[in-house]
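Single-structure report; data block below.
One protein chain omitted, others in place.
Chains here go by letter, A and B, matching the order in which they are written, and residues are numbered from 1 within each.
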Amino acid sequence: MDRRKFIKAMGASAAALVAPLPTQAARNKPSLRYLRPPGAHKEAEFLSKCIRCGQCGETCPNRCIKFFGFENGIASIGTPYITPREKACILCMKCGDVCPTGAIPKIEREANEILEKVDMGLAVVDEELCLSFQGKTCGVCYRACPLQDVAIKVGMLEQPHVKESCIGCGLCERSCIQMPQAIRIQPARQEA
Amino acid sequence: MMEQPRQPFFLWRHLNKLRLVTLSLVFIVLIIIPIFHVYQTFVAAHAYDLLAPSEKRLYDVAEFVTSPFTNEPAEDLDAVKGNTWSGKFWGLQLSDPLAVVSQIAASLSFYWPFILTALIPVILTILLGRFFCGWLCPAILIYELNSNFSAWLKLASLKLPNFQFDRRLKYGVLATGLILTSLVGSLLIATIYPPAIIGRELYFVIALDGFGIGVVIFIGTLLFDLLVARRGFCRYVCPGGALYSLLGRYRFLRIRRIAESCNDCAKCNAVCEFGLDPMKDDFGQECNNCTACMAICPTEAMTFTLRPTDYPAQGPGHLGRQRKRENNFEIREAAE
Partner (left out) sequence: MNKMSLIILTLLIGFSQINKVFSHHILGRPSYQLNEDSNTPPSLQGEAEMGEFYVTYMIYPAFPKSEEPGRISIYIKRYKNSRSFDGAVKFTARYENLFSFSNFDSLGTQRLDDSVYRQSFNFHQSGDYTIRAKFRANEEDYTLDIPLRVGAPKFIGPIGIVVGVIFALLILVSTVQYSRSMNGKTRTQHQIGRQS
């Protein structure tokens, strides 16, 4: 265990040299806001387990999984990610089924199971931009949510209120009719 | 006076053609998988009318091809997915041993369901040696075309440097690659390993926006082969080749020269893509049983043998000029 810790510490320093993690990156450099596929491990563990075979992307029926080039550092070349505004995850859980390495664990396609194990991020509403908060009844994000009333509730005038159990699939962000979108997913991976 | 030399089985000199067919098939499958995936997403979306004309064409062709076999393409076409780095064939998941080794190095843990996917390739490699390199690797097809191209350039009297390095360099690349991978905690080997790159990039260009940076790395290796050392990447750098060579050190299936029918023409040396010396018998662990030497041999002096070590050096072939000279000399001496 000690040896492993030592290697991990060495690894952290080497990683800082080769590919600064998003939190350690130069603060004023642009970086992407991206999600990992549903159920994926936290960032460091995910990077060490993913073999970049691309099978998650090849089975995604929504083709929402894209792959990194240089954008996110050398360490994550070829790893899968999702930009929810372009195409969001429909929670079919096929990528976990097909992932050979367990970087994306197998999760059954069943509401409780998904709620318990998937944590891609949390939706955040920008009340300055949101139409419903400007007095124009909208509610599109609520209708797009696969976990209505569990992850997101609407109040008066269809004003969306995101709850803690939101798993961050991004369908609300994808469907938001406002430009730029008034609801965004804050990726959960940064908390790791 | 001379005993009748052993003849190799007549089909073996045609194995090289079969090998080229296999390589092309692997490449075609790697192209078809992303096309079928795009088709699957169109089917799953139930939106034929919204497709662009070119997408409709793709849909129609894919439907025509798959309709005799499946009524539910969105599910059934999931049967074959992935690439040579790691792929699924009707429920059987197979992975490149290098993928497993480098994943263990990166995560410093053993995830058995994944490790077991490399079991069949490892067993085959132990028995057959570096066969993946010659028979399955999608990159080798392009590398061989590239080596033909550089030979053609040489005929056009264009002098290109062809340095020789130590073949053991690639074991160093493998070791440093694994160490770096485990230090960074991320599979860096996967980003420079050509077979993995090709599977991935073909998917990117067909199903996603376009080529990624893997293509740049791969073109770099092609230029290295062309301008620095012929077939240099496979011979001196490739970490996968290093791992297979190590695994296949005591392989059972070997190529053997029948010295009795060899005439020392050295054509086998010329066509050997890995720069081995089939004429000197002792191939070592690098041979990938590609059978190019069998195909070109004019006197059918190359054959397979089943034994865990190479034949020791047999000296010049009995039909060779040197051998004849020695024989004549002996005969003359005996006569005197």
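General remarks:
Convention: contacts are C-beta pairs under 8 Å (C-beta built on N, C-alpha and C of every residue); 3 or more make two chains touch, one makes a residue touch a chain.
Treat the numbers as computed from the prediction; the structure is a model and nothing was measured.
Residue-wise, the contact with the chain that is not shown comes from B:151, picked out of B:25, B:61, B:119 or B:151.
Residue A:140 is the one among A:140, A:162 or A:188 that touches the chain missing from this view.
For the chain left out of this panel, the touching residue among B:50, B:219 or B:331 is B:219. Although one chain is not drawn, its touching partners on chain A can still be listed: residues 22, 27-33, 85, 126-128, 131, 135-138, 140, 157, 177-181, 184, 186. Along chain B, the points of touch with the absent chain fall at residues 142, 144-149, 151-152, 154-155, 205, 210-211, 215-216, 219, 222, 266-267, 269-271.
By our rule, only the chains that are shown with their structure count from here on.
Residue ranges on chain A touching chain B, taken from their complex, read 4, 7-8, 10-11, 14-15, 18-19, 44-45, 47-55, 57-63, 66-67, 69-70, 74-78, 94, 98, 100-102. Chain B meets chain A in the complex at residues 33-34, 37-38, 40-41, 44, 74, 78, 81-83, 85-88, 93, 95, 99, 102-103, 106-108, 111, 113-114, 117, 180, 182-188, 190-191, 196, 199-200, 203-204, 207-209, 212-214.
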